[in-house]
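Okay, handing you the structure first.
The block that comes next holds chain A.
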Amino acid sequence: MHSIDRRCFLKSISAAAGASVLTVPQSFAATPKARVVVVGGGFGGASAARYLRLLDPGIDVTLIERGKLYTSCPLSNEVVSGERDIRTLQRGYEGLARRGVKVVHAEVTQIDPIKKAVTTGDGIAYSYDALVMAPGVDLDYSAIGGLTEELADTRIPHAWKAGPQTLLLKKQLEAMPDGGRFIIAVPKAPFRCPPGPYERAAQVAMHCLHHGKKKAKILILDSNDTFSKRPLFEQAWKALYGYGPGGMIEWIAGASGGIVESVDAGAMTCQTTFDEHKGDVINVIPPHRAGKIARDIGLATLKGNWCEVKPESMESKAHKDIYVIGDSCVGGELATGNGFPKSAHMANSQAKVVVASLVAKLNGLPPPVPIYTNTCYSVVGHDWGFSVVHLFRVENNQWVYVAKGSGISPVTFGTKEAPKPVPRVYRKMEAEYADGWLRNLMTDAFG
Partner candidate 1 sequence: MTKNLLALALLGLSAAAAARDDIEVLARTCNGCHGVGGVSVGLSMPSIGGLPQKYLKNIMKQWKYDERSAITMNRIVKGLSDDEIDALAAYFAKQRWVPSPQPAAADLLAKGRSAVSENCEDCHGITGSDPDVDAPRINGQWAKYMELELLKYRDGKFKMPHRKMKKSAQDMKSADVPAAARYFGAQDK
Partner candidate 2 sequence: MARNAWRLLTGLWAAGLLHSAAAATVAAGVDAVAPPTPPAIANHRCLRCHADPLDKEVVQPDGSRKNIYMDPQVFEHSVHGKVACNGCHSDVTKLPHKKPLARSIGCIECHRQQRDRLKDNPDPRKRERLDVVVQQTDNYLHSAHARPNPKDQSRVNAACHDCHDAHNIGKPGELQRKEHRLKNPEVCGRCHEKQKKDYLASTHGKAIVDKKDEKSAVCSDCHTTHSIGSPKGDPAKLAITQNCGSCHDNARKTYLASYHGQVNRLGYTNTAKCFDCHGGHDVKDAKDPTSAVHVNNRLENCKNCHKEATDSFLQFQPHGDPDNKEKYPWLYVAKRFMQALIFAVMAFFWVHVLLWLFREVMDRIQGKGFIEDLNQPDVVFFRRFPPVWRWIHFLFAISTMALILTGTTLLFSHTGWAKAVVVFLGGTRMEGIVHRSAAVIWLSIFLFHLLIAITSIWKKRKTFEWFGGTSMLPNWKDLSDLRDMFKWFLGRGPRPQFCHWTYWQKFDYWAPFWGAAVIGSSGIMLFAPEKTAAILPGWVFNVATLVHAEEALLAAIFLNSVHFFNVHFRPERFPMSTTIFTGAIPMEEFKHDHRMEYERLLASGELDKHLVRRPSRRFDLVASFITSVLIIAGLTLLTLVLYGIGTAN
């Protein structure tokens, strides 16, 4: 059916493009309809590259990505707790290559928005008609005193880009004794995967519970005063692990002194505004900002950290023909606090908006009406998961957060006055859904 749909689609665009293309398949055309370069091969970049080829094989797509193996951040907390093999989260780029994406493993060193060319570390320049930027986030180690990139790779991992640090953190957790203290330092929002730190706390707690470390303590030092899916997390923590000063999990809000200012790797302490917290494992997640290459070419127009884009197409507000998607961009109904969450699904959704807009534009068709969706599952224990969904539409060139199509899993049933607990089976189902969701999402992005 795909092929038929594609054929139908081709037919419509071919009609627009001219009769000649009807006889020559686009993929074998001597000159491509357009050249699109995608920088970054995470969920956003991969989705963009793949969908460009799906929707219009006449487009020449080049994906430039440093790594050869991508590890999904979603559900990587399960790797930390030992619930999941990291290999189930990893994908290569063969799927994209099969779709005709030219995959280049290299470091992008320079982008010339005027000449429309991307140069890689090995000096090769890739000219583009459109550039999709999906560089992800850079972690600002300098914001935390005493923290360096090297320290993160060895002693105080953030494990916020799934990969070796995830395994390092897992090892540290396994080594942590009963009664040990696991500190998670959460940076000031916005950051990638808003519920991630709290899911991690739960996963760590589960690990401890299942490994005879009932006296272990997970301390969340938060730079913020609240967090994503908070009632759901607190409910689960309370039910599964104990939450609060006497419980296994404790959360300290920014206003209550949760902001970590510096770390001491030697003493294994975190310094907050007022206190010093000693930890057996210290998992400090540094503040985020848009990937360096994006900032370098001036795409990060929001406080120099985040890239602003146009709602209808995700085209950068700074440069024509450059589209920014994924964690490095900023969007959504910011005024009401309902911005785009920095999630894999969101990046995937943004990629589809870019592709639809680009393909329409390249084929001379009217721009489609974009729609942005996000679904994000968190697994906090055996048979305990929940989710948040988001829906954004674009009206009058503005993002509109559609509250009716958004929201977290139910916290309670019944009325506000007489709440009834949500049956456990609901949580179990979402824990199961999480796995199916990620498999589909990875396939949707990487093929």
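Criterion: contacts are C-beta pairs under 8 Å (C-beta built on N, C-alpha and C of every residue); 3 or more make two chains touch, one makes a residue touch a chain; residues count from 1.
How were these candidates chosen? In short, all candidates are chains of the complex that A comes from, given by their letters.
Owing to the predicted nature of the structure, the values given are computational and were not obtained by experimental measurement.
Enquirer: Any copy counts here: identify which of 1 or 2 touches chain A within this complex.
Expert: Candidate in contact with chain A: 1, the rest do not touch it.
Enquirer: Quick check on the complex: what are the chain A residues that touch candidate 1?
Expert: Interface residues on chain A, with respect to candidate 1: 1-2, 5, 9, 51, 54, 345, 348-349, 352-353, 356, 360, 365-366, 368-373, 375, 387, 389, 391, 402, 404-407, 409, 423, 425-426, 429-430, 432-433, 435-441, 443-444.
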